[in-house]
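This report refers to the structure that appears directly beneath it.
Here the complex is missing one protein chain, while the rest keep their positions.
Labels run A and B following the written order; every chain starts at residue 1.
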Amino acid sequence: MRIRTMIAAAALLGAGSTAAAAQQVNETRSTSATGTVEVHGISGQVRVVGWGRNQVQVTGSLSGSGERLEIEDAGGDVVVRVVYPRGRNHSTGRGTQLEVRVPSRKDLEVNMVSASVNVEGVDGSVEVHGVSGGIRVANSRSREITAASRSGSVDITADADRVEAHSVSGTVTVAGSVRDRVEANSVSGSVRVTASAGSVEAGSVSGSVEIASMRGRAEVHSVSGDVRVTGRALSGSFQTVSGEIVISGDLARGSDLELTTHSGSVTLQLAPGASASLDFTTFSGGIEADYPGARVTRPSRREARVTVGGGDARVTAQTFSGDVRLVRR
Amino acid sequence: MTHEHALERLDDFACGELPDIERVRVQRHVEGCAECQAEVREIQSLLAEAAALPRGIAPPRDLWAGIAARLEAPATPVLVAEEPAEAVEETKVIPFAPVRRGWRPPTWALQIAAALVLVVGSSAITSRIVRQQQPQPGGPVALTPVSVNPAAGGPAVQGAADPAAARPVSTTTPAPVAGRGGTAQTAFAAFRPAERSYQTAIADLQQALETKRGEMAPETVETLERNLRIIDAAIAESRAALEKDPNSRELTQMLGATYDAKVKVLRRAVEI
Partner (left out) sequence: MATMLAESDAPTAAADLTVRRAQQGDVAAFEKLYRDNVDRVFALCLRMTGDGAKAEELTQDVFVRAWEKLATFEGKSAFSTWLHRLAVNVVLGGRRADGIRIGKVFSTDDLEAYETPGRPPDPGQAMDLERAIAKLPPGARTVFVLHDVEGYKHEEIAELHGLAVGTCKAQLHRARRLLREALER
């Protein structure tokens, strides 16, 4: 049975009323442990927290400029909606300040326009969409987390199977532990993936991209941003066009890295005792190998083959005009 | 459609594999039949579970040793012996690269680009020509197709259609020497069809992007244009170098990689 209740914000009484008081909200609905919760609104701040009760609780305040809170409940699927008066699509003042507590195993979807969204402790799948305003998802143990904003930053710390984090001009960070795949990208913002993940695809256009503690394969790309790999470097392709590539992690045995840049430089900072076979190629840049015990051959001015230690890890680095460097960390 | 008939077809219906006419008939029946609805729901629930099974299961022990023991190296070496990679004079071209890793047959680019084109779904490959655009330094041009004239060494040329597409394959490039396998094509020449396919895919994406320009924030448009110009400059540089050294597989690889970068950016932009 579908139940819809509407809680009207304080009506503007009298023509002269200008500063409407923020309307306090405190609503609770019983619901099942699983199912979905959707939260829709426009601006302000929304915090969604998972808890152990089979209830959805909404507390906080509406801005008082004619908004209503609607809660719809249909057999385990709950929709919490901030509805704006006709003709108005934004809040005045502080906007809505909501805290929504949901059974932690429910699947969550949040759609806001210019609100900051904070999701904590939700273990079902999490999907958050915003235009501006930052998105933060933390302390989740989900199958799947998807968060996308246009100008807001996206910050995810989770234990999940799969994470997708996108922004256009905001920064994107993904931390925690992801069993399968992380996809993180921005256009002008920087991207940082410190999560240990099965596979990673991370990119930006003008922002830098940094990967740490690789567990599986990574595909990393930027155009004018730098690409950095710290921690354990495993396998993957790393590409930038005018940015530089810096690998300052440890190459694990069986590492396989493909590094490509056009006018930027490639720098490998390896710890003492590294074991790698490196193929460097550049069209007009310089090649430098300053590492104790490196065996170098120069088949041509444009190429160098370098072996350090037992030659276990494999690295291929190509630039057009940038330098390629192997140095000791 | 009778209930019995529908029941027989529910399995195919539930996974969308009925031909249209039958699907419509079954659907009409299902809409009014609670038993069939329940059946369809159950089937779909099972299918959803099946589809959600983990794609991979790690074997309980490492099987590689057993596999490695059964492999043997190819009986005959695939490639020619070591030769200096640098082309010294125009007539001395090296059709094969040294034996160690990294060498690829010239058809690689064709296959990659073919896959790209397939994905884009363009059926008019051969007739498309990347249109020239009036160059405007710093101007809002780069979202629309910018063609590359290698002779000018940069992306700025007026007038005619893309010279890369129009020019015959190797009029000004050094005559390729037939190698051991009898190939008579330079690496660059072999890449040309792939390059055309890249350009087609890029043109398609740029057109799609144009329609979205109005929806994007000006800073985002500016970022995209600026970075597309960086990529185009890199493409022009690589092509200029390849014109002089068309057998360099590394340069061909670099060019391909830069085209990849351009496609990636445009794809991302279109998704905004």
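Following the convention adopted for this analysis, a residue touches a chain if its C-beta (ideal position, glycine included) is under 8 Å from a C-beta of that chain, and two chains touch if they have at least 3 such contacts.
Keep in mind the model is a prediction, meaning the values are calculated, not measured.
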item	value
Contact with the hidden chain (one of B:I21, B:A34 or B:I57)	B:I57
Absent-chain interface as seen on subunit B, which is shown	11-12, 15, 17, 42-43, 45-47, 49-61, 63-64, 66-68, 70-71, 73-74, 77-79, 101-104, 107-109, 111-112, 114-116, 119-120, 201, 204-205, 208, 253, 256-257, 260, 267, 270-272
Those residues of subunit A which, in the complete complex, touch the missing chain	141, 143, 148, 161, 179, 217, 219, 235, 237, 239, 254, 256, 258, 260, 314, 316
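Rule of thumb we're sticking to: only the chains that are shown with their structure count from here on.
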item	value
Computed distance of Cα centres, subunit B from subunit A, in Å	26
Parts of subunit B lying in touch with subunit A, wherever the complex brings them together	82, 84-86, 98, 100-102, 216-217, 219-220, 223-224, 226-227, 230-231, 234, 237-238, 241, 250-251, 253-254, 257-258, 260-261, 264-265, 268-269, 272
In the complex, subunit A residues that touch subunit B	150-151, 168-169, 185, 187-188, 203, 205-206, 221, 223-224, 239, 241-242, 260, 262-263, 279, 281, 283, 299-303, 305, 314, 316, 318, 320-321
